[in-house]
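For this depiction, one protein chain was excluded, whereas all remaining protein chains were kept in their positions.
On to chain A.
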């Protein structure tokens, strides 16, 4: 397994290089740069714009710019955000805790809901309860998250006043206190639910279908025949087999955890990586944009690796060599 892991990690290097090339070229292919777009004639002048382009190296040939970026990247210099004028690393680190907090909360919500609903629906398929859950899930899949977010804000924040609709914390509280953490949880709840709704739906349906399928397999019939209690059949025999497809999702969840939800974060003005990413695209903040994209790509690859390794753990029949 160790050999396999190392081989996979080495295999990632050319992949990442290729991704970096694509990311860079795509970023450069976007029209304009951080200094173009709508101009406020009172706040800038053409000489300054020209000077800054020169200073930022936008006038150099593309290969020169690429190698400058990659070599900086390899040496741990992720560049300076053209918009915020601070090192991108600082910017990302500042947002990362918020996003991870949101991602983890949403994952926890997803898992709890998905397992509860999936197992129930799988054990009692084609009943009213199952159909109800199925209906709910398809509704969740069908409603885009930005619609769900706006409606959630409208009902739960404005009409009922239960939850805050913006920010990650009440800014007047002292960081580190109990109230502070309570406020953070309070703030993260709604975006996490909205974010988790979509994932919950697909998790539940996968789990339900797998349980139904597995419950018709021969080994289940054998287990029933020899008198194994139903709960044990479901919780041990079927469960273990049904989790395998979910492990695939887990790999992607790791990237999702960081990428957060671009739209959800923006609507809830939750300052995380997703919001930063969107912001960097609209403002042509190349250094930030490229770092985040690279980070997400790397995490997707790592997530896959973890998923592959977990296959082996969950299902001993799968050999990794």
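Everything below uses one rule, namely that a residue touches a chain if its C-beta (ideal position, glycine included) is under 8 Å from a C-beta of that chain, and two chains touch if they have at least 3 such contacts; residues count from 1.
Just so it is clear, contacts and distances are computed from a predicted model.
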Among "5-methyltetrahydrofolate--homocysteine methyltransferase", "Oligopeptide ABC transporter substrate-binding protein", "TusE/DsrC/DsvC family sulfur relay protein" or "RNA polymerase sigma factor", the UniProt name of the subunit that does not appear here: "Oligopeptide ABC transporter substrate-binding protein"
Selected residue (touches chain absent from view) among A:86, A:132 or A:313: A:86
Residue in contact with the excluded chain [from A:44, A:131 or A:177]: A:44
In chain A, positions touching the absent partner: 26, 30-33, 36-48, 52, 55, 80, 83-87, 94-95, 150, 153-154, 157-158, 161, 165-169, 171-172, 248, 251-252, 255, 262, 266-269, 271, 275, 277-279, 281-284, 293, 296-297, 300, 304, 307
